[in-house]
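Only one protein chain is missing; all other protein chains are in place.
Chain nomenclature is as follows: A, B and C, assigned in order of appearance, with residue numbering initiated at 1 for each chain independently.
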Amino acid sequence: MARKIIIDTDPGQDDAVAILLALASPEEIETLGIVAVAGNVGLAQNAKNALKVVELSGRRDVPVYAGCARPLMRELVTAEHVHGQTGLDGPDLPEPKLRLEAKHGVDFIIDTIRREPEKTVTLCALGPLTNLAMALVKAPDIAARIQEIVLMGGAYFEVGNITPAAEFNIYVDPEAAQTVLKCGAPITMMPLDVTHQMIGTPERVEAFRAISNRSGEAVAAMLGFSERFDLEKYGWPGAPLHDPCVTAYMIAPEIFKGRLCNVEIECASPLTRGMTVADYWHVTDRPRNATFIRSGDSDAFYALLTDRIARLP
Amino acid sequence: MARKIIIDTDPGQDDAVAILLALASPEEIETLGIVAVAGNVGLAQNAKNALKVVELSGRRDVPVYAGCARPLMRELVTAEHVHGQTGLDGPDLPEPKLRLEAKHGVDFIIDTIRREPEKTVTLCALGPLTNLAMALVKAPDIAARIQEIVLMGGAYFEVGNITPAAEFNIYVDPEAAQTVLKCGAPITMMPLDVTHQMIGTPERVEAFRAISNRSGEAVAAMLGFSERFDLEKYGWPGAPLHDPCVTAYMIAPEIFKGRLCNVEIECASPLTRGMTVADYWHVTDRPRNATFIRSGDSDAFYALLTDRIARLP
Amino acid sequence: MARKIIIDTDPGQDDAVAILLALASPEEIETLGIVAVAGNVGLAQNAKNALKVVELSGRRDVPVYAGCARPLMRELVTAEHVHGQTGLDGPDLPEPKLRLEAKHGVDFIIDTIRREPEKTVTLCALGPLTNLAMALVKAPDIAARIQEIVLMGGAYFEVGNITPAAEFNIYVDPEAAQTVLKCGAPITMMPLDVTHQMIGTPERVEAFRAISNRSGEAVAAMLGFSERFDLEKYGWPGAPLHDPCVTAYMIAPEIFKGRLCNVEIECASPLTRGMTVADYWHVTDRPRNATFIRSGDSDAFYALLTDRIARLP
Partner (left out) sequence: MARKIIIDTDPGQDDAVAILLALASPEEIETLGIVAVAGNVGLAQNAKNALKVVELSGRRDVPVYAGCARPLMRELVTAEHVHGQTGLDGPDLPEPKLRLEAKHGVDFIIDTIRREPEKTVTLCALGPLTNLAMALVKAPDIAARIQEIVLMGGAYFEVGNITPAAEFNIYVDPEAAQTVLKCGAPITMMPLDVTHQMIGTPERVEAFRAISNRSGEAVAAMLGFSERFDLEKYGWPGAPLHDPCVTAYMIAPEIFKGRLCNVEIECASPLTRGMTVADYWHVTDRPRNATFIRSGDSDAFYALLTDRIARLP
């Protein structure tokens, strides 16, 4: 039976691929809705990008909501230097005809979790965790009803990207991340430790292009654009695909390996703000609140992606 | 013309008096609604207390909403040691027959500010600032529409009460307080610096009792109970009335004296968490974001209170 | 019997008065030596100023040492805006003929405490606490041998001066202050709370001048210069004398009133760095490590000062 999910996202090239993977996999994933959040770029643009991706997928039945336009406490930091001015540079996607739902994304999350049977809805978070934290603070009763939170964010052995200690999604709203990590629901984290293993080599990009559908072409163009920035920095043969780890995990969790441990968010110090301090080696007795994924089978990951993107228009 | 306000509150004996003062003063204050927040005690009890106070006042037309049951990021700290197990120990108020509105308090704040003409609604905050911060994060557009935020919270020369450096309302949710203080709306703060001048001496308590209405009797009982704790600590002849400074300011701002300066909230250090760092002496060039009230005319304050409570049933 | 002291200082007009008071009071105070520290201005200038003050007093038998030129961890912050370019602007004191001792001031402190009988030497600290902390780290055995540490520094109800939360001496080297406050020796603090009560009104300045000795004239000139800065800020009729509270306490402790309580130094947060968090109201169960002086009899203080300065050349 398909697992019901809500995708919370700031698309983002890799968010787009993650969404396409979900929408291409209805046997395993029933996408109840998509909620945009401020992150890679501002909320309005992210919401528009979400609509574009839904249209690209042909799954116009999936509703899209706008969530929060700013973090809980801090000024918004964005990443146009990575994702381009539109947040989704690379493919040439048409202006969306779909419209955003009227309801606020935070309320969509709350209402859906309250309406669906207990522990049947998973939150797939691909951006800063503002919307999830807002839902948990506005309606703390939902924590016990969430099946799982699977999120892309953080880094431990792979250290940070936006700062020497912090990964972007967590850095943007560390207080929100801390609220989510303390909520008591089962949590699986896809940090840079695993996403940096998912390199879009030229061969893998070519495989998307070779599908010869518009989605495959768009994915190829996204991979071609995204993270140019990282290639120079790390000397990689291609860009890593971060966010699709989340939706791939919903379909094929056996691709990933990790460990249940304590993860806390550094919210105090300016130097290390947004760091995900994972007690991977269990050197403290802090409660084990998250499964921290450390590695993945990148061939299986890209095979899954190529297979599913091929099912789309 | 009466100023329109929303009261955000965790009643609390002094919250109750603040609410009664507002509801007794329709010429100056139009109370659009009351929103409860977790603080002195848990949300459910605070919401119930708000209903009791509205019934006591006879103003059953004023709607009461429940807001957030927990702070943005931290575990809730409560103050039963100050306010008693019900949060409103002292007077013997009947179980309320009024019911809470269905809408969430945060949404009531957002919807009201969006509906009323720009800059005509003032938020009077008498507890932790969770609801206000949630509204500002969920709907950042309201910041520019708020007429003023008048809040009881913080301390500077009067240092802290719940810790050596922090006042209770701010300490409970410092991240929310920081969000409110940075929102750009005009802010007036009533810190312990002024509220500790508003001592309910035996003569002043007696004056409430002498009104011989049920509200005056209740106020006398509240003052008799509340802050027993402080009397020993500070050697005062009576309990201070904190929260009524906020609603008194809405009626008679000339009672209070303060200074526009920068106020930041300490959110980082465990030692000083929740401190309101007021640049009262302008030794930094940080932006001046709040009017920090430092003193008040306590005779005028109690005269106003007694006069208005006398108008109630 | 006279109490043996070492004066650790960054003179500073008020340091100078504090030193003169000690040197004028051999019945109560045996000054074993004076150690300069970086603070109001750099170490070399502070050491020179110490020599000038010793020469002014006529007590050329008192040795002067140079201590540390920088704080434990941070870059030195100085206060020429308060004390003038020489750190001792105001009086026209001749270049000193006395020379500094060769030994490092930190070693003078260690060696003296080890040499003198246990618990017979008091450290009178009038500047940042770098030298004391260095001595305690280099030779932890001395902590149990110190009779008392009496220091000017910190603020609680009087908040900060160099920042909204911190007093200058502590702010310059908060880590040193924390080391001193945790060392286990008896500690008496003279914070701004008391020193701001010791205002050098025109009458009091005139009384120094009326002594008609060179020391009285110099003190009058120091008071005339120092803290011009504060007069505008606080609207006072004269400058406060901070550091002489320390040496006055050694002679006439009955002038001062305070309370034994916990005092911790904020070393973590940029916003509140250097704050002396005094648990004056005993709201925590932290250990009571310092007597925090909150008030003093300013008439008795100035009478003592005038009387003793009159004994000098």
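Basically, a residue touches a chain if its C-beta (ideal position, glycine included) is under 8 Å from a C-beta of that chain, and two chains touch if they have at least 3 such contacts.
Remember, predicted model here, so these are calculated numbers, not experimental data.
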Residue among A:50, A:165 or A:180 touching the omitted chain: A:165
Omitted-chain contact residue, chosen from C:49, C:178, C:197 or C:262: C:178
Given C:2, C:137 or C:210, the one touching the chain that is not displayed: C:137
Where the missing chain touches chain C, by residue: 68-73, 104, 106-107, 130, 133-134, 137-140, 175, 178-179, 267-269
Interface residues of chain A (partner: the chain not displayed): 156-165, 233, 262, 264, 266, 268-272, 275, 277-281, 283-284
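Keep in mind that, in the parts below, only the chains that are shown with their structure count from here on.
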Proportion of interface numbers common to chain A and chain B (over half same, under half different): same
Chain A and chain C: spacing of chain centres that average the CA atoms, whole Å: 58
Approximate Å spacing (C-alpha centroids) for the pair chain A, chain B: 40
Sequence positions of chain C contacting 2 or more other chains: 268-270
